[in-house]
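Heads up, the thing below is written out as structure tokens.
One protein chain omitted, others in place.
Let's look at chain A:
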Amino acid sequence: MRIRVAPTRRSKLATAVIAATAVAASLTLTACGGESGGSGDGKVHLSFSWWGDASRAKSTEAAIKLFEKAHPTIEVGTQYAQFGPYNQKLATQIAGGGAPDLIQIDWGNQSQYARSNTLLDLSSGAAKVDFSGLDPAFASSGKDGDKQVALPFGQTTQSFVVDETELKSLGVPVPEAGWTWDDVATFGKAVHDRSKGEVAGLSDPGTTWAAFQSWLYQRGKDLYTKDGRLGFTQADLEGFWNFCAGLRKSGAATPANQTATLANGPAEDPLAKNTAAAEWDYDSIYASHAAANKDHLVLVPLPTVGGKTGMYAKPSMLLSVYAGSKHPKEAAELLSFLVNDPKAAGALGTSRGLFPNLGVRKSQTASATGDDKVVSDYEAANAARLSPTPTAPPKGDGQLITLMQRIYGGISFGQQSVAAGAKDFMAQAQQALAK
């Protein structure tokens, strides 16, 4: 027995070495196998990613199905996520050189991606798209310098989403177009008093970067200068925040802990929890608010300063073709379908705001029902009140959105005065824009 032990062990060892090497080799090989996305069916495989919730996913998938039906040689794979994670994933994908062919991008990120040459020009070359059916001024929101790096995938406008049912039960009239910020204070106080402090008139807009933009726009100023620096002074910001703090202290606007829930989205915010009767938001979010509320909601234009609402046609999101795409022509075809084709409009509804192609939008508005009709009617009624669309925000805009939430949050929790907070904001904002 003892004599036979050694050879057996040695052969066992040899087998073990071979087995381990084989396992290691096969692991490496499988890892490499993931690289090739080759298709044996002769079809072109496109990938398309966007952010949104389940209801938007449903309408988008429906639109994609219609596109595939019309283009039997193209197959589209889709992926979507919530806004925050989506942007993080997209940045990582672009860094790794593996972003989807067609990408939905946020206006605030457009400059950043365009400057690092990750988006193709849509006005000429391989990814040329016919966008003559769009309003030229609105289409130019997708421009970075001379390059058309993106096209708007929906038009949205600022608004107050107002809980009509709640106001009726309290006996407070729904605000009307042309109201002023003084009216906002009066309205908020009335809701607060009539509800015996249970409901605030509105969610405190002090943490909302875009609300501050409207505030500035009404006063002939803007968030950014043409060369991408801050377009307002510390005094401007203090003016806005002092007004908001006044609303909050009088009970007209929500207290700090409720305002903090605004960042969690329409399903968990004060409007959904019936602790506020109105909320600043884009009209493209109306459907999500309506889904989160039992009460009936209406859209009211922003308060005015000297008759100006400061509202403008904003691209709710944009579509771009990734520079690393192997099929730029097909990706551009899909893009064109999504912004121009009546079939796409039928499937998408107003899940991203108004449809980009003007001709199609007209017929869509005429036949709209339900939430789509509320949004379409609101846009139609306020088209004359819109200011011109500003140029795309500079790189770093996304950081200022969270900076606003953080610093005004600290002010409303009593950690800082408005003046000290505004000073901090200016310093940190300039730093973020400089990077």
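Just so it is clear, a contact is a pair of C-beta atoms (placed from the backbone, for glycine too) under 8 Å apart; a residue touches a chain by one contact, two chains touch by 3 or more; residues count from 1.
Note that in this section contacts and distances are computed from a predicted model.
**Q** One chain of this complex is missing from the view, so tell me which of "Alpha-ketoacid dehydrogenase subunit beta", "4Fe-4S dicluster domain-containing protein", "Sugar ABC transporter permease" or "Polysulfide reductase" is its UniProt name.
**A** Of the names offered in "Alpha-ketoacid dehydrogenase subunit beta", "4Fe-4S dicluster domain-containing protein", "Sugar ABC transporter permease" or "Polysulfide reductase", the one UniProt assigns to the missing chain is "Sugar ABC transporter permease".
**Q** Which of A:73, A:88 or A:417 sits in contact with the chain that's absent?
**A** Looking across A:73, A:88 or A:417, the contact with the absent chain belongs to A:88.
**Q** For a quick check of understanding: of A:216, A:230, A:256 or A:271, which residue touches the chain that isn't displayed?
**A** Candidates A:216, A:230, A:256 or A:271; residue touching the omitted chain: A:256.
**Q** Can you work out which residue in A:123, A:387 or A:402 touches the chain that's missing from view?
**A** A:402
**Q** Even though one chain is hidden, which residues of chain A still touch it in the full complex?
**A** Within chain A, the residues that touch the unshown chain are 6, 9-10, 13, 16-17, 20-21, 23-24, 27-28, 84, 87-88, 91-92, 94-95, 112-113, 116, 118, 256-258, 260-261, 263-264, 273, 398-399, 402, 405-406, 409-410, 413, 415, 432, 435.
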